[in-house]
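Removed: one protein chain of the complex. Kept in place: all other protein chains.
In this document, chain identifiers A, B and C correspond to the written order of the chains, with residue numbering beginning at 1 in each.
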Amino acid sequence: MSEAMQSVKFKIYRFNPEVDAKPYMQEYELNIPANQDMMLLEAILRIKAMDDSLAFRRSCREGVCGSDGMNINGRNGLACVTLLSSLKQPIELRPLPGLPVIRDLIVDMTAFFKQYEKIKPYLINNEPLPTKERLQSPAERKKLDGLYECILCACCSTSCPSFWWNPDKFVGPAGLLQAYRFIADSRDTATAERLEALTDPFSVFRCRGVMNCVEVCPKGLNPTRAIGHIRSELLAEGN
Amino acid sequence: MTLATYTFDAIIIGAGGAGMRAALALAESGSQVALVSKVFPTRSHTVSAQGGITCALGNVHPDDWRWHMYDTVKGSDYIGDQDCIEYMCEVGPQVVYELEHMGLPFSRLDNGRIYQRPFGGQSKDFGGEQAARTCAAADRTGHALLHTLYQRNIAEKTNVFSEWYALDLVKATDGQGFAGILAIHIETGETVLMRARAIIFATGGAGRIYQSTTNALINTGDGIGMAIRAGLPIQDIEMWQFHPTGIAGAGVLVTEGCRGEGGYLINKDGERFMERYAPHAKDLASRDVVARAMSLELRAGNGYDINGVKCVKLKLDHLGADLINSRLPGIRELSITFAGVDPIREPIPVVPTCHYMMGGIPTNRLGQVVTVDYKGNDQVLEGLYAVGECACVSVHGANRLGGNSLLDLVVFGRAAGLDVKEKLHELPLKDVGDAEIEAALSRLNRWDNAREGESVSQIRFEMQKTMQEDFGVFRTGEHMQEGLDKLLQLQQRLHHAAFQDHSRVFNTSRIEALELDNLMATALATAHAAIYRTESRGAHSREDFPKRDDANWLTHTVYHGESHRMSKRAVNMKPLHMKPFEPKERVY
Amino acid sequence: MNKPRPVYLDLSKIRMPVMAVVSILHRISGVVLFLAIPYILYIWNQSLATASTYDEIHNALQSCWTRGLVYLILLALLYHWVAGIRHLLMDMGVGEEKISGRRGARIVLVVVVLLAMGLGVWLW
Partner (left out) sequence: MVRSATSLTGNGVRDWLWQRVSAVILALYTVFILGFIWSTPQLDYVVWFQFFHHIGVKLFSILAAFSLLVHAWVGMWTILTDYVKPACVRLTLEMLVMIALFVYFVAAIVIVWSV
C-alpha cells in the first residue's frame, strides 16, 4: 500500500539559552498523506516526535485555552485552529513578537499578565450579598458578549506596536478588553475607580487605533471597540 | 542531596476548577497556599467545559435538589456514594450563587435570573418529566468559570506556581503520610521540595490514555500516577465516559447542551434513532446510553462515512440562526473550524469520544483521601485530599451526568479547602529525610540519565491505540486480556525509553516523558479494573457480561498499584437526611 | 543563566495589515510635517513680507527641486489630513470592526493616491 505523500516545509525559530548564543531558523520537512489536511498544531506535534528538542506550549488543541499563540508566517495566531493548507510554504513559525523568548516558541508572558492584573480583573461589588443570584437582565448581560470570551493568548497585545514600545505602561488590547468587561458589567460597583485608574496618558490613550489586535484575535473579539467605549466613558465622566 | 525547600500551609496540585476553588477557600482565610500548576491556570482543561453546571435553582420550573440527587444516583447506575451525591446536590445552589457573586457571566432569563437548560438524564419529581437544571454561560460555561475563579484568586493574591510540574509525593520520615511534594520549575528545569501540612490533588483527568479524546493534551493523569506510586488505591478506574458528540476525526467536544436546546442525532437515513433506544428521554438519555446506541447504529451500518470515518450527525439547523448564535456560539465556531460545517445550515458529524474519568483517588465527602485495608475498611489519610476529576468521591459512579462535573469541581474543591482551613492548626508539618527525597527523585534520575532508548512518542502512540481498540465503548474479556498484555509489554519498554534533549530550560520533552509514566499507570489500572468487573454497568459495557449484576457488583472496585491487586469497596447507601435510593432497572 | 533573553521583533518579518500601514504612514507624515514647519514658516513670511520677496518665492517655485519639495510637504499634509479624518471617524465609532476597519484603511490609501495625482496635475 503506497499512499501518495506530500512534503510540507517549515522554518522554525530556535533558541535554547543553554546552547545557542542567539536565535536561528531551523528547517524541517514533514511528510503527510497528499489528500490530508490538519491543524498546524498537529503538524508541529509530529515535528516534535522527530526532534524532541523543539519546545512550544499547547493544551486544549481546540482554540479555547490560549496556549499555542505564535507568529505564523508573520501573523499572530493559534496553531491549533490554523489549517495547514491555509499557509504558504515554507511555513515560518516564530514566537509572539515583543516578549522575551525563554526558549524556541515559548515567550515570557510576565509583562502581559502584569497588565492584565493591573486592571483589577475581578468583579467588585460592595453592596450586601443577596441570598440568591444578583439579577441581571438579558440586555445587561449581552453587553459582556464579545468581552468575557477572551482566552488570554496574547496574540493581540503582541501584535500591537504600542504594546511593543510600552509593555510596562500601556495596558494593551487584552487587558483593556477585560477592563471594559468589568466596566460594562451591571453588577460591578467600582466603575468610577476603574475609570479613574485609566485616565493617564499611557494606560488607555497609548492606543493609536492601529487595529492589529482586531485583525489577529483568534476569537474574533474587538479590543479597539472596547477601548473606544472606555474612552467614551472617560469623556462622559469628565476626567 | 540538598534541594531548595519551600514551606506552606497547603499545597494544591492543579489549577483547574477544583484546585482554584480550593485555593480560594484557603486564600480567603489568609493561609499560605501554593497553587502548583503545570500550565498557566486558565489553560487548564476546565476551560473546555461547555454546556453548564447543574443544580436545582428552580429558575425555569419548580425544582428540588432531591430530584437532582435522584437523577445523579440513577445516572451513576447506583454505584455513586449517596452521602456525597446528597451533599453535592444540596449545597449546589449555594455554590453556584457564590460563583455568580464572584462575577461569573451566566446567561440570563428575562426575569434576570440565571439561565438553565435541559441536559441528559434530568427529571422532575424523581423520574418524571424532563427537567431544565443546567446553569449556563452560553456554551462557554467552563471558560467563564475557570476565568472567574482565576480572577478571584488574583484578588485574593494566591501564590500561583504557574508552569511548575509536580513530580511526586514525598513520604514523611515517620512513615505516616506525606510531608510534601517534589516539583520541577519548568522554566529553569530545577527541582524543589515543597513542604506543607496539607496537600490537595486537583490534577484532573487522563483522557489522553485514549487515541480519540475530547481531553486536552495536558490530561495525563498525573495525580493518578503519583497516587499509585505513593501506594494509594485507585477506585472505579474502569469507568470511562464516552461522550456521544465528539466531532468526527477531530475529537473536539460538542456540548450535550446542543441536544438540550433541541438538537438531535440522525443516522444516514435521516432517522432520529434515539427514539428507538430511549423512547422517553430520546436524545437526552444518559451519555452512556446514547454513546452505546450510536455505536450500535454504526455497527449496523447506519452511519455516514466521511473520508473513511464512520459517524452519525447532530442536527441543529432546525433551531434557527438566532438560537445558535446566542446559546451555542462556541459550538458553531468549533464546528466550522474542525468539521468545516456551519451548524446553522448542516448537521455536525459526531462520534462517541473518550471524555471523562469517573474513577480516581477515593475520597470521602470532605475530599479527604481514603485508603482501603485488606479487610475492606476505609482509613482516612489526614492531610491528603483529592478533588475534581482525579478524585473518585464518588458522585458519578459508573456514569457521570452532563453538568455534574463543573458542580463536582466547585463543591468538592470548596469542601476540601474549607476542611483544610479548619484542620490546619492540628495538622503537623512532617519531617522529610534524604532517603524519602531520593526515593521520589529516582524516576526523574532514571529519565535524566537515559541517553539511548525508544522514544516517548512511539510508546505513547501504541498505548493510546491499545486503549482505543480494547477498552472502548464495548468491551470483552478476551480483547481486554490481549490489551492488558500489550500494555504490560509497553510498560517494560517504557522502563528503557529515553528522550534525546537533556537541556534544562523549558524542556517539554522531559515533562512529556514524566507524563507518560502517569498515563501508563492510569492505562494499566483501567485495564486491570475493567477485566475485574464482570458485569455491565454505566459506562462499562461488557459483551461477555451484558447484564448488570447487583448481587456481585453493586460495589466500587479498588486497584492497588504495587501488586496490580483488585479489591472491592462498599458503595455508600446512607445519605444523611433521607432514605437511600434503591437500585432499579435503569431506563430512559 | 542570567544572560538576557532575546526578543523577537523583526518588523520586516511581521506582516502588517493595511490598518497598520495606514497608521504608521500617518505617524511618518506627521514627523515630515513637523520637520517642515520652519520651511513653511519661511515661505509664508517671504510671501507676505514684500512684493519682491513674494516674487522670489514665486520664482523659486518654478524650479524643479523646490516644486518637488513643496509637493512632498503637501503630500504629507494631504495624507495626514485624510488619515486624520479616518481617526476622527473611528473616535465616533465608525470603521472599528475588522471588515470596516480594513475598508476604511483602503479608502484612505485610494483617496490619497487620487489626491496626490490631482495635486501633481495642479502643480505642474
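The rule we apply is simple: a contact is a pair of C-beta atoms (placed from the backbone, for glycine too) under 8 Å apart; a residue touches a chain by one contact, two chains touch by 3 or more.
Just so we're clear, the structure is a prediction, and the values are computed from it rather than from any experiment.
Chemist: Who does the absent chain touch among those shown?
Modeler: Across all of the complex, the chain we cannot see touches A, C.
Chemist: Among A:K11, A:R46 or A:K169, single out the residue that touches the unshown chain.
Modeler: A:K169
Chemist: Among C:C64, C:L88 or C:V121, which residue is in touch with the absent chain?
Modeler: C:L88
Chemist: Going by the touch rule given at the top, which residues of chain C touch the chain that is not shown?
Modeler: 27, 30-31, 33-34, 37-38, 41, 44-45, 47-49, 51, 54-55, 77, 81, 84-85, 87-88, 91, 122
Chemist: Hey, which chain A residues sit against the chain that's not shown?
Modeler: So the residues of chain A touching the unseen chain are 161-162, 165-166, 169, 196-206, 208, 231, 234-235, 239.
The definition used in the following text is that only the chains that are shown with their structure count from here on.
Chemist: Using the definition of touching given at the top, classify the network of chains in this structure as line, ring, star, complete or other.
Modeler: Basically the chains just string along in a line.
Chemist: Between chain A and chain C, what's the gap in Å when you average each chain's C-alpha atoms?
Modeler: Chain centroid spacing, chain A to chain C, equals 32 Å.
Chemist: Would you mind pulling out the distance in Å between where the CA atoms of chain A average out and where those of chain B do?
Modeler: About 27 Å, centre to centre.
Chemist: Using mean C-alpha positions as chain centres, tell me how far chain B is from chain C in Å, no decimals.
Modeler: For chain B versus chain C, the centre distance works out to 59 Å.
Chemist: Where in chain A do residues touch two or more other chains at once?
Modeler: Correct list: 17-18, 102, 220.
Chemist: Residues of chain C that contact two or more other chains, please.
Modeler: 1
Chemist: Within the complex, which stretch of chain C touches chain A?
Modeler: 1, 3-10, 13-17, 19-20, 23-24, 27, 87, 90-91, 93, 96-98, 101-102
Chemist: Hey, which residues of chain B end up touching chain A in the complex?
Modeler: 39-40, 42-45, 47-48, 57, 96-97, 100-103, 105-114, 137-138, 140, 143-144, 147, 151-152, 154-155, 187, 216-218, 250, 252-253, 330, 333-334, 337-338, 455-458, 499-501, 503-509, 512
Chemist: Within their complex, state which residues of chain A touch chain B.
Modeler: For this pair, the touching residues of chain A are 16-19, 48-49, 51-53, 55-67, 81, 102-104, 106, 109, 113, 117, 120-123, 125, 129, 131-138, 140-141, 144-145, 148-149, 151-152, 182, 185, 187-188, 219-220.
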